[in-house]
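One protein chain omitted, others in place.
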Amino acid sequence: MTDNPNAASVIQLGGRPPIWRNAAVLKWTVQFAVLIAVLGVFWFLIAEARTNLSAKGIPVGYDWLDDPANFQLAEGIQTVDSPERRLTMSRALWVGMVNTLRIAALGIIFATIIGVIVGISRLSKNYVARRFSSVYVETLRNIPVLVQIILWLAILGSLGKLTADTGPIPGWIIISQKGISLPRVFLADGFYQFVSLLIVLSIGIRFISRSWRRRQEREGGDQRVGLKTFGLFVVAVVVSWIANPVMGFLGPIFDAISDGWGAIPQGLMQTLLSVVAIGAAVAWIKRFLNSRRTPAGMAKLIDDDWFRMVFAGVASLIGVWVLWRGWPGLSSWMVNSGSDFWGVLGDKFGDGRGAMPFDAMRPTLSEGRFVNYGDTGLTLTVFYAALFLGLVFYTSSFIAEIVRGGILAVPAGQSEAAAALGLNRSQALRKVVLPQAFRVIMPPLGNQYLNITKNTSLGIAVGFSEIVQVGQTVYNKNSQTLAVFSIYMIFYLACSLTISLVVNSVNRRLAIVER
Amino acid sequence: MSIADQALTDDLAARRDMIVCRGVKKWFGDFQALRGVDVTVKDREVMVVLGPSGSGKSTLIRCINRLEVHQEGDIVVDGVELTNDTRNIEKIRSEVGMVFQQFNLFPHLTVLDNITLAPIWVRKKAKAEAERTAMELLERVGIPEQAAKFPGQLSGGQQQRVAIARSLAMEPKIMLFDEPTSALDPEMIAEVLDVMKDLARGGMTMMVVTHEMGFAREVADRLVFMESGDVVEVGTPEHFFTNPKEERTKLFLSQIL
Partner (left out) sequence: MSEITAPIETRPEEPSHTAGRWIRDNLFSSVSNTIQTVVFSAIVLGLLRWILGQVFSEDADWSSVATNLRLLMSYNYPTEQFVRIWVAAAAIFLMLGLSLGAWGIDPGFSVRRSARTLISTGVFALVVRLLLPSSTPDAIAMAMIVIGVVAIVIGGVVMRAVPKSSDRRVSFTAALGVMVGLVLAVVWLVPFGSYGVAEGERYAVPGVTVASSTKVPWTIVLLLVFFAQILGRRLGVSVGSVIRRSIVAFWVIGPAFIIFLVLRDPSFDWAHVWSTDVPMAAAFALGGGALLYALGRPGRDDLARVVGALLLALALFHWVAAFFGWYPMLQKARISFLLIALAVLLVPTFAGERSARVRFAGAWVGFMVVLHWLITGINTPSTLEISAPPFLGGLVLTVGIAYYVMLVSFPLGVLLSLARTSKMPIFRVMSTTYIEVIRGVPLITVLFFFSIMLPLFLPRGMGISDLAAVFAGYTVFSAAYMAENIRGGLQSVRRGQYEAADALGLTTVQRTTLIVLPQALRVSIPNLVGQAIATFKETSLIAIVGGFDLLRIANSTIPNQPDFLGQKRPGLLFISLVYFVVAYTMSKSSQRLEARLQAGQAR
């Protein structure tokens, strides 16, 4: 090597680059600079908002939630203030949330049904069906949903007036300026006992059915396991229907849990939650480090790994700070609402409950208004109906497209292969095509469900008392815009999180395992 | 003396070191891909890297222009050490050309634009000059008539020749080839290998990962055999194909030949 003049002299190993040319340093400097700038802008804006608010004499915080609402709601589980049931601000917002969830849930069901029918008809061999479905889809999805909702309101508003005044009204479906009224099946006193008894019986049935299935697998042939299980289930339903008061003993147990829960001191709750937060972070970091462990010892951690661990730690510390300093009320709220929850459950099983789990009635008029919610028929107010019809028809057109796309996305080779194996058309559809189509359909379908939930907020344009409309009424009364907006955000984020969790878990079950 | 310096002929030993790897280690998560590799490539040398799949050949040459970041050891390219220094990285990348197994031509640009892109934006050449050079290179790889087409309109062999021309347009001192013929149909392999042989004859420093034994025997100055992240044996083609020392090398060669 000595006769090589260039080799050693040029190379200087181990020299650290100057920091302004060090790729790793640059990468982190830029990130932190931008992070600090963004946080700075936020800090500045919030400081401005605080000064502006206090200049107007508006306190910042959530104390107003317990104030009386001083307004009426158009519809919902509670519409007016009464001595036995106060309508506080928080209660009013809760009513709005329930209205939102109700119309969203109902909308999701109906939009799915219509969407699937229309989507499949678009692939029909029948000319009229095909043509109708494509016109349906193209028309409805190209007109803004808000315009559709308002158009429905205008159309419903031009319906005939109701002449009757009080009492049950004849007929099954009454469509008038007051809305659409239908007979309704509702949950009666015995419902909770009924359900709990049914659950207990179902667990037993599950065991029996499993042993049948094992025998079927052992001995082969067709022993009609599904049919027999179903028969057993029907018997269980009948038994629960008749014998449901048996479960009344659960009432006192729930009451006791409620009392016990309510006795938890706030400090204990805070400590417990802090332990959970820190424990979760520690567990996560442990798992992460384990995943980096190799047979040859610990793998080198790169900067990204460090960032993740620091991030997890900081997040848990922020959580602890919120529990103790940021929002101590959270813990006592959790104590109270937990106790309330068990208390309500205890009430449902309380003594003197009737035996009927379900009941049904036709709509009733009282002083020219339909009595809604409770033990009567159901009336969709025109606002509700307009929002509902607009959302359902608009969204069903998108769902139809998703269904059609999902079916078309299954390669023709799949049904050809199924046919080649000797499966008949319906078997091929059920066992081969639909499971694959479902996998394609599921994620965008979840997106549409999310869209329905978010679009219920358009109820504000027709005066339907959903969360955004109620919230607007609240902040028009007390100017607590910042707080109300934070409630909007948490509520909708919770909804989207729930929907995406459900969709993801379904998806994971359906996922085809690939390398 | 490390294995890297074994079997250096006197002629090679006297030349400048173009690529020096010393104790290079690299992990992917918990998988160790390189376990301390020592290799030296001399000026105007053609080094062929052999080994079964998963042995770390590609990882090694991808570390040399920092497509992968090695975690321990040193890599020095033409006297410049690969560190976090952005200037060193820029310098090495603009001096080391690379040809990929999957060609990686830019599908949204014409063949001519593919070749002139880096000279214009990295070397800051005038467009007319860059295009003149590009046409010369296309002549050299034998497809000047395809200049205005898009990569998707060419055959695999033609695409790979464009990819070679694209690397050459940066006037690199070193060329790295990562299994350049593996994605090609058999009848197209020859046209690519011919271009590479031409380059070798022209005195380009080359490091080639390939399974083409004919090419290795004919063109390589030295061969490196790697297995599970280690360099097992280094030697001249003669030594390799007639009298390999290590059992593992023998086994591999008997399977592949």
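For reference, chains read A and B in written order, and residue numbers begin at 1 within each chain.
Just so it is clear, a residue touches a chain if its C-beta (ideal position, glycine included) is under 8 Å from a C-beta of that chain, and two chains touch if they have at least 3 such contacts.
All of these numbers come straight from a predicted model, not from anything done at the bench.
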Displayed chains that the missing one touches are A, B
Of B:L117, B:A147, B:A190 or B:M213, the residue that touches the missing chain is B:L117
Where A:N99, A:S121 or A:S240 are the choices, the one touching the absent chain is A:S121
Contact with the hidden chain, among B:N65, B:N88 or B:T181, goes to B:N65
Even though one chain is not shown, chain B touches it at residues 62, 65-67, 90, 93-94, 96-98, 100, 102, 104-108, 117-118, 120-122, 124-127, 150, 152-153, 163, 166-167, 170
Chain A positions in touch with the non-displayed chain are 27, 30-32, 34-35, 38, 44-46, 48-49, 52-53, 121, 124-129, 132, 138-139, 142-148, 150-151, 154-155, 157-158, 304, 307-308, 311, 454-455, 457-458, 460-461, 468, 472, 475, 481-482, 485, 488-489, 492-493, 495-497
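The rule we apply is simple: only the chains that are shown with their structure count from here on.
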Separation of the C-alpha centres, chain A versus chain B, in whole Å, is 54
Residue set of chain B touching chain A in the complex reads 5, 13-17, 20, 27, 29-32, 71-72, 74, 76, 79, 81, 83-89
Seen from chain A, its contact residues with chain B in the complex are 1, 3-4, 6-7, 10-18, 21-26, 291-296, 299-300
